[in-house]
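A single protein chain has been removed from this complex, and every other one stays in its place.
In this document, chain identifiers A, B and C correspond to the written order of the chains, with residue numbering beginning at 1 in each.
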Amino acid sequence: MHIGMIGLGKMGLNLALNLKDHGHSVIGYSRTRKTVEKAISQGIEGTDSLEQLVGMLGPRKVLWLMVPAGNPVDETIDKLVPLLQKRDIIIDGGNSNYKDSITRYHQLKQQAIDFVDVGTSGGMEGARNGACAMIGAEKEVFQYLEPLFKDICVENGYLHTGANGTGHFVKMIHNGIEYGMMQAIGEGFEILEKSRFNFNLRDVARVWNNGSVIRSWLIELTEIAFASDPQLDDIRGVMRSSGEGLWTVQEALELKAPIPIISHSLFIRFRSEQVDTFSGKVVAALRNQFGGHAIEKA
Amino acid sequence: MHIGMIGLGKMGLNLALNLKDHGHSVIGYSRTRKTVEKAISQGIEGTDSLEQLVGMLGPRKVLWLMVPAGNPVDETIDKLVPLLQKRDIIIDGGNSNYKDSITRYHQLKQQAIDFVDVGTSGGMEGARNGACAMIGAEKEVFQYLEPLFKDICVENGYLHTGANGTGHFVKMIHNGIEYGMMQAIGEGFEILEKSRFNFNLRDVARVWNNGSVIRSWLIELTEIAFASDPQLDDIRGVMRSSGEGLWTVQEALELKAPIPIISHSLFIRFRSEQVDTFSGKVVAALRNQFGGHAIEKA
Amino acid sequence: MHIGMIGLGKMGLNLALNLKDHGHSVIGYSRTRKTVEKAISQGIEGTDSLEQLVGMLGPRKVLWLMVPAGNPVDETIDKLVPLLQKRDIIIDGGNSNYKDSITRYHQLKQQAIDFVDVGTSGGMEGARNGACAMIGAEKEVFQYLEPLFKDICVENGYLHTGANGTGHFVKMIHNGIEYGMMQAIGEGFEILEKSRFNFNLRDVARVWNNGSVIRSWLIELTEIAFASDPQLDDIRGVMRSSGEGLWTVQEALELKAPIPIISHSLFIRFRSEQVDTFSGKVVAALRNQFGGHAIEKA
Partner (left out) sequence: MHIGMIGLGKMGLNLALNLKDHGHSVIGYSRTRKTVEKAISQGIEGTDSLEQLVGMLGPRKVLWLMVPAGNPVDETIDKLVPLLQKRDIIIDGGNSNYKDSITRYHQLKQQAIDFVDVGTSGGMEGARNGACAMIGAEKEVFQYLEPLFKDICVENGYLHTGANGTGHFVKMIHNGIEYGMMQAIGEGFEILEKSRFNFNLRDVARVWNNGSVIRSWLIELTEIAFASDPQLDDIRGVMRSSGEGLWTVQEALELKAPIPIISHSLFIRFRSEQVDTFSGKVVAALRNQFGGHAIEKA
C-alpha cells in the first residue's frame, strides 16, 4: 500500500519505518525540512510539501496523520482536503479527543473523504516493531486498511472497535487505566523506598516481572528505569499529562461513572506540576488560627 | 474546685485562666521555670515541682494534664502516682490515642486512682473563653467533675461520651472530620484563586459565613486569615498533623469503614511535607521509558 | 420594589414571602395554576400568565427566576424578552452553570435587558428568613438592586462577587465545598456508628456544635436529623446531586487544580446511586481468576 505519513516525530517516523519493513511504500511529510531529512537518512522517502506528498501517492490515497492533537490535526486536514479525491482516506493515529474525531468524520463525509481514528499504543518501541491499534472506522474502510494494520501491529494487536470515534475512545480509556496502574506502581515503590529495609528496587521489579500477579510491561519498564538510576535520584517527580486522562474523567462525569482511582491519578499529576498548593496554604492558615500551630513562611 | 494544671502551653495556660475566671483555685505546673513564671505573670499560681503541686491541692485532688500525647503523658502519670491517694483524679485533656487512655484507665484503676479522658476542642480561644469537652469517664467521676466542665465550656459544650476512652475517641473522629472539612475548604479556594476572575477571597469567605449552608467556624477563621494576608502569599502550604487524623484512618481500617475523604486529607498532608514524591519519580521515569516524554532533572 | 417571582417552588415561594415581609410588592408566577393558588393562600399575589405578570410590574421591571437550571431558564427568558423593555432586569437566582449565565448576559445585553446571576444559599430556611446571596452583575445594576438584597439576606449575607457569571461561579464552589464537608461529616459518623462504643450520635453532634472547631450549620442539621431518627434507620444513603459539584470538578480539570476531596465526594454520590459497580465485577472476576477466590453470584 502507498501511505503518506504526515508528522515524522517519535511516533510517526517509527511507524513509517515499521510500514517500510513490511513492504509498504511510505512517503514521509513534515513541515520542517530538517525532520524530513532525518527521515530520509533512515531510508524513508520524504517531502516538506503536502502537494508533492499527495501527488506521489497512488489511487485511494492513504494519509496517516501523526501530529499533535487539537489544532494541528484540523489545520492539516484543511490543507489536505482540496488535494484529495473521493474515497481517499485520512487516518488520525494521534491522541485526539474522540469527540473531535466524530466531528471530523462527519465533516469529511460531506466531502466523500473517508476518515479513520486510530488509537495507537505501545510507545515508540511498539510503533517501530509492533504496535497496538484501536480502530474506529466504517467497516468497508477498515477492511480496506486491515492488511496494513496486520503488518504493523503485533499478532492480535489491532481491533476494529466500531464506528468512527471509538478508536480514540478506547485509547482514551486505555490511557486512563494506564494513569491508575502507573500511580499504583509508584506508590508501592514509594513505600519500599521509605521503609527501613534497604531494598534493591530493580531486583524487586525484576522478580515481580517473573511469575507474579502484577507482571506487566509497565513493571518491566520500571525494572529498566531502576537499572540505569537505582534510586531515581536524577529525576524529578513531575508528571505531565497530554489529555487522555483528563478526557477520561470528563467522560466519567458525563456518564456518572464513579472512577476515583483514575481521577485521583490525574489530580496527583496536576499536584506534581505545582511547587506548593493554595489549598495547603488555606489549611496551614486555619491550623494556625485555631491551634496556634506554627506556619512555615513562604 | 482545686485543680492542678500540668502543662502550661497554649492550651494549658488558657484553660487555667478560664478555670480561674470561674472561681476555681488553679495551680499551674511546668517543668520549665520560665513557663511557670509566665503563668504567674498572668495571675496563675505556679510551681515547677510536682510534689509541691500535689501538696497544694485539697482532698480528692484533680490533676489536669495538658501535655503532648504519648510518652509525656505516661511519664507524668508515673511521677504523679506515688504522690496521689485513692480516688484522686487524673484528667488527660490532651490529644491522646483513645487506646492509650483505656490502658491508662485500667492501670490507674489498680491504684484506685480515677482517670478521665477529655477531648478538648475549640482551639486556644475555646480553652480561654469556652471550650468543647468530650469526656470519657466513670459516671460517678464525671458527675463529681461536671460543675467544672459546665464552667469552662460553652453552653451545652460538654458531653459525657461514655466509658473511659470514648472522650478521646470522639475527639479523634472530630479531628478526622476537621481534616476533611479543611481540605474541602482549601480546594474550593484553590479553584477560586486559580480562576480568571479576580475574586476577593476574604469577601467570599465573609459572605459564606452569613447565611450560607457552609457557614462554620472554619470559614470564619478563613475570613480572618485572608484579612491579614489576602492571597496567603506569606504562608507555605505545609500541613503537619499531630496524630488524630492518622488514628482515625487506623480505626477505620480496623472497622472496615470506607472513609476515603478523611484518609485522603491525611495523605495530602503527608504529601505537603515532601518536596517531591518517589511515586512521581517512578511515573515520570515510566512515561520517559515508553513515550520518550522528557524528564525533569532533579 | 416591584418584583415578579417566576417559579414558586420551595425556594421561590420562600423568597417571595421574605420579600413581602420586607415591604416589597411581589407577584408570583407559575405555569401551574395550583402552585399559584398555594402562593396566593400564603398571601402572595400570583398569576399563571407571564404577560399578566409583566403587566403588573412598575417601570424597570425586576423578574426573578427561581426555576430549574438548564432549559427552563432559557425557555423562560425567551418568553420574557418580547414582554420587556430596555433596562428591565432578569435575575437568575437558581443553580445555573456560570458559563450559561455569562452567555445569557451577553445575549440579553443585545436586547438592552440587564441580567444578574445570583447564587442563593441557606436552603429553604434561608430563603424564608435570611438568605446568602452571591451576585454577579454590572455595578450599576447591582447598586440598583442592593436594597433588595439587603432586605432578604442576613446581615453581611450578600456580596457583589464581580462581573456576570461570578455569582453562579462562587455558588458552584460553595456547593463543591459543601459536598466535601458533608462527606467528611458522614464518614466521621460512619466510624462512630461502626465502633463498639454505643454512642448517642445526636449528643455527639450537639456537643460538637457548642464550642468545637467543626461547629457549623451542617453539624447543627446533623443534630436535628439524629433527633428525629437516632440511627437514620429510615433513610437510604442515596446521595443525588444537581450539578454544581460536577461543574466544580469540570472547572478544576480546566484549571488543572488538584481537588481530590471534592471530586471524590462527587464520585461517592454517583456510587450511591448504583446498586452494584461494574468495576467491582471486574475486580471480583480477576480475584477469582488468579486466586480462586469465591465469586458471589448476581
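Convention: a contact is a pair of C-beta atoms (placed from the backbone, for glycine too) under 8 Å apart; a residue touches a chain by one contact, two chains touch by 3 or more.
Since the structure is predicted, the reported quantities are computational estimates derived from the model, not experimental observations.
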| item | value |
| --- | --- |
| Residue among C:Ile44, C:Ile185 or C:Val249 touching the omitted chain | C:Ile185 |
| Residues from chain A at the interface with the omitted partner, ascending | 121-123, 126, 130-134, 153-159, 161-163, 165-166, 169-170, 173-174, 176-181, 183-185, 187-192, 194-195, 197-199, 203-204, 206-219, 248, 251-252, 255-262, 264-265, 268 |
| Where the missing chain touches chain B, by residue | 213, 246, 249-250, 252-253, 256-260, 263-264, 266-268, 270-271, 273-274, 277, 279, 290 |
| Residues belonging to chain C that touch the chain removed from view | 10, 122-125, 182-183, 185-187, 189-190, 193-194, 217-218, 221-222, 224-225, 229, 232-240, 260, 264, 268-269, 271-272, 276-293, 295-298 |
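Criterion: only the chains that are shown with their structure count from here on.
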| item | value |
| --- | --- |
| Those chains which touch chain C and also touch chain B | A |
| Distance from chain C to chain B - Cα centre to Cα centre, in angstrom | 34 |
| Rounded Å distance between chain A and chain C, as computed from the means of their C-alpha atoms | 40 |
| Chain A: positions in contact with at least two other chains | 260, 264, 268, 271, 277, 279, 290 |
